[in-house]
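Sending over a structure as structure tokens; questions will come in a sec.
Note that one protein chain of the assembly has been removed; the remaining protein chains are unaltered in position.
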Amino acid sequence: MKTESILEKVLTSGQLAVTSECGPPRGALPEKITEKGELLRGIVDAVNVTDNQTAMVRMSSFAACVFLKQAGLSPILQMVTRDRNRLAMQADIIGAYSHGIHTMLCLSGDHPHFGDHPMAASVHDIDSIQFVQMVKTMRDEGKFQGGADIQNAPKMFIGAAANPFADPFELRVARLAKKVAAGVDFIQTQCIYNLDKFERWMEGVRRRRLHEKCYILAGVTPMKSAGMARYMKNKVPGMDIPDAVVERMASTPKEKQAEEGITICVETIERLKRVEGVAGFHIMAIEWEQKVPEIVKRAGLLPRPQV
Amino acid sequence: MITAERKPLDELVEYIRPFDRILLVGCNECVTVCAAGGRKEVGLLAAALNMTFLKSGKSLQIKELTLERQCDPEYVEELAAHIDGVDAVLSMACGCGVQEVARRFKNTPVFPAVNTKFMGASERPGIWAERCQGCGDCLLGRTGGICPIARCSKRLMNGPCGGSTNGKCEISVEVDCAWQLIWDRLKALGLEDRYEEIMPAKDWRTAGGGGPRKIIREDLAE
Partner (left out) sequence: MENFEPVVVAFCCHYCAYTAADMAGSQRLSYPANVKIVRVPCSGKVDAIHVVKAFEKGADGVVVAGCLEGDCHFKTGNIRASRRVAYLQKLLDEIGIGADRLEMVLMSAGMGERFAETAKRITEKIRKLGPSPINAMVLSEARQSAC
């Protein structure tokens, strides 16, 4: 065991892990995050807290993680390289660890173009792969990125994202290999609708035995409506939603579409369980967190293991 | 070259409104190549400013001059013969040139007529695109001749990110994904293996992180 992370414990025990995510509020409203957290208690092993997602300012992931930790949940600190330089990142990592946060996700971040501050300067002092290297060095060598020793170095279980559906496809396994070489412990993928493509990616992953070097959590997102399906298909970069899926949503009567979306999500999880190398699931139900318990239950993933 | 674009006319009018005699100075290098501040543009701007002020009954005296460069003191010195006869200088050079003129002529207000944009190259006639951000530690030898710092919207050195779509950047279909370009080039050169070499975190001191930069050639410096 490299860390005290509950997620690490579940994954090393060989059981399927389940994580989900919470978006912090767009204001100083701690109850908004603890309410979402409550919905997930006992339902998931750990909860991601997003970091200024889509480049829209929200309560910092760090602050929100502290609230969740205080509520007895296991938060995953998401951090983007867009908003902080390596000094601020390392400072926040030490700070988070001091609050008992043991798991984090290293990301580049969506471009400010998409958010509410397109005029802001992006930082990108380091990229996500250099970020993984940095956190690993802090944990395993007890050193800051600049070389000096850390007193009581943070031991983070290190995660990163992978998108099998972005272009160019031929690079997507190599990019995972780079993250593994950098020292990543676990991966959460972009939400999966195109199972054929995901399975092709996993073939490449298995061929290089990358699934033995890191734990891969397959991402899923339930769709609320045919409109949402179409929006995600056409407007969100890096998403792959086959026409058949949009069709299925569209041909369902409007009042039953939400239910159909949940069913598709559960079916996807069931199919993913049979894919060799999948170590768990990351359920992203943005602004629909109340449905996560139903999804986890119907997918036969309850009760969560006590580790 | 350094690219630039003329500032909106009303901004320039506000700068020179208090003055009657203007020296409008162009530059024969970069801003000529990108059609922003060379001899031709000086002529056009002089006529445009003259007409703008004529509409309100003011007659502006504009002297037009184009220097070989404005970033070398020897050329800027040529303005000395004219400076006493003017109230202000409007320079069409890039920011470097404007500052050199201001440095030499401390008692005359100097205004920029163009917005200096980026270091770039010509994609086709009339189209210039950003290519270099002067990071001070060129890595083009490792990326097949394509710069991820200047051309990747997130300046990733181990890209692409998960937003790359059909060879284009997530922010716009007008922007190529630099890492798609780099990968295509590495393939064409038979260097696919290089892709997995992790580029370590960059030392940004050479890129300006260590303060304003200077080059001193001992053999040439006086």
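When the chains are written out, they are named A and B in that same order, and each has its own residue count from 1.
One rule holds in what follows: a residue touches a chain if its C-beta (ideal position, glycine included) is under 8 Å from a C-beta of that chain, and two chains touch if they have at least 3 such contacts.
All figures in this text were calculated on a predicted structure; none of them were measured in a lab.
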Chains still shown that are in contact with the chain withheld from the display: B
Which residue of B:55, B:106, B:124 or B:214 touches the chain not shown here: B:55
Chain B, residues in touch with the chain not shown (by the definition above): 8-10, 40, 43-44, 47-48, 50-52, 54-55, 57, 59
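One rule holds for everything that comes next: only the chains that are shown with their structure count from here on.
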Separation of chain A from chain B, taking each centre as the mean of its C-alpha atoms, in whole Å: 41
Chain B to chain A touching residues, read off their complex: 153-167, 170-172, 177, 179-180, 183, 195-196, 198-202, 204
Touching residues (chain side chain A, partner chain B) in the complex: 81-82, 86, 108-111, 113-114, 122, 124-130, 133-134, 145, 161-163, 166-168, 171, 174-175, 177-178, 181-182, 190, 237-238
